[in-house]
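Removed from the display is one protein chain of the complex; every other protein chain stays in position.
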Amino acid sequence: MTGPGPALLEVRDLAQHFGGLKAVDSVNLSIHEGEIVSVIGPNGAGKTTFFNVLTGVYPGTRGDILFEGRPIRGLPSHDIVARGVARTFQNIRLFSCMTALENVMVGRHSRTSQFLLGPLLRTRAYREEESAVESLAKEFLDFVGLRALGNELAKNLPYGAQRKLEVARALASEPKLLILDEPTAGMNQTECSDLVALARRVRERGVTVLLIEHQMRVVMDISDRVFVFDYGVKIAEGKPRQVVADARVIEAYLGREGA
Amino acid sequence: MLAQQILNALTLGAIYSLIALGYTLVYGILAMINFAHSEVLMLGAFTALGLATFAPAAFGSGPSALAAMFVAGMAAAGLVNVVVERFAYRPLRAVSRLAPLISAIGVSIVLQNGVFLWISTQSLSFPRPVVIGQISLFGASVSSLQLVILGAALGLMGLLHFFVESTKMGKAMRACADDISTAGLMGIDADRVIAVTFFVGGALGGAAGVLYGMNYGSIKYNLGFLPGAKAFTAAVLGGIGNIRGAVLGGFILGLLEVLACGYIPDGAQWRDVIAFTVLIVVLLVRPSGLLGEKMAEKV
Partner (left out) sequence: MKKLLGSRWALGAALAAAAAFPFLAQAVEQPYLVRVAGVIGLFMILGLGLNFTLGYAGLFDLGFISFYAIGAYTTAIAMRAHVPAPLAIVLAVAITLAMRALLGLTILRLRGDYLAVVTMGFGEIARLVINNLDSLTNGPKGMQVRPWRPLACISPDPNVQYYLLILAGVSLAVVASRRIESSRVGRAWVAIREDEVAARLSGIPVREYKLLAFTLSAAFAGLAGALFALWEQFVTPESFVFWESVLVVSIVVLGGMGSIAGVLLGALILVGLPPLMQWTLSAEWINYRYLFFGLILVLATLFRPQGLLPSARRESELSS
């Protein structure tokens, strides 16, 4: 397999079945450090289910997921986060009654350790950690361009800002792999290109990016490589230009959406 | 002896089931524990007693008296439940899940103390308009009163089944239980359906109150609490929100109690411990109750 670095994520024969429904079946793929990779496919192709198995929301029925060479399939989500995989959601899932800053501070959870005694006794270590978390969270807000909105409740933020806040919250866990589930859904042109630029800057920080994307323009623009899913199976992969020329891909899209 | 035990279990189970149905009907639609349901059933019993005391002429005797007691008890309990819903729960419906519960606790206190203050602080004896005797059944001698109780309870459950499955209102209730906002969009008047649900649930509770009074021969202002708590447990055991589950849970609980009393040394003392332990164990194995549906999370 070609790529700019060693495999960060390797998926072997992965399946997630729900009763008789094979939502994801026999998926093999690998993602290399520093890539931006898109997953595309018609609605119901199993993309989000695939992400859910990667992040421990579903346990998976069969197969392996190796992250940095170590198996992570079936681990609890918070363990997977601690190992360096963070994600956003198709339908925004912020902590809506926390401020933007607090949302990002929560994202820092797996990289901090103060428990009960620290806060109870107001120890020095606790106070230092809290102020470090806060200043780091501000940096991440700054990074996604939300510095000025830190004290707003998440639910009061405009839609595009909410998407960015999800990215900031995910980044706060210092992931090696950032998974974005339809980051541009419902966005206008400007917001879209904002997000594309943000994904690039995330990659510049050394974070590998895996995203589900529906807008082909964005996919073509941003992706190093593309995986195509249909009926839970990966039917094609390659450079964006190769993939859009692939007969099976055209059929998957036009065969159904043209009907 | 065994036949009598089984009948005891069925009688108790039938009463629990009727009460449990009241909890489960309301829960099915509003996902709310109607804490005041135990007082509603107590009021049903007191209304029937009131009828027997103050209108003995209209009351008559025998089966007609029995019918009159049921109608009065059920109507009163149903109406009280509707009024309580209208004034104490409906304003809170959209606010939060726990606010109606606290309001219900308040209503429960008010109703109980109302009866305590204005009717009686003591146990009152409850009329039994049927001749109580022993009847031979399958070679065993059993109490006729219990057969009446069991028959009445099963009859009401049959009626409820018919109502929910075959009438237009019953279908509307099921639609609301499925998804109340969609039902609203389909043109179903949710407020009306909820009111009817409270009436039906209350009426079943009222019937259970009358049966309870007949079974024990006396009633008191706080009679509702214990069977109420047990029946709620039964509803959860069966899978709260599920009508068949409530009936199943009620009978299981009745059976457990009677078996515990009859066959375990000091069983009466440990009866409730056994019942609650079974509940906990069942829920640990089946977290949504015996017949409850599994809840799924969507990401």
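First chain written, first letter: the chains are A and B, and each begins at residue 1.
Here, a contact is a pair of C-beta atoms (placed from the backbone, for glycine too) under 8 Å apart; a residue touches a chain by one contact, two chains touch by 3 or more.
What you see is a predicted model; the values in this text were computed from it and never measured.
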Of A:V24, A:A100 or A:V133, the residue in touch with the unshown chain: A:V133
Selected from B:A67, B:L159, B:M186 or B:V273 as touching the chain missing from the view: B:V273
On chain A, residues whose C-beta touches the chain left out of the figure: 55-57, 76-78, 81-82, 86-87, 89, 93-98, 102, 105-107, 109-112, 114-116, 118-120, 122, 126, 129-130, 133, 153, 155, 169-170, 173
Those residues of chain B which, in the complete complex, touch the missing chain: 27, 31, 33, 88, 91-92, 95-96, 98-99, 101-103, 105-114, 117, 229, 232-233, 236, 240, 266, 269-270, 272-273, 276-277, 279-280, 283-284, 287-289, 295, 297, 299
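Keep this in mind: only the chains that are shown with their structure count from here on.
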Euclidean distance of C-alpha centroids - chain A vs chain B, Å: 50
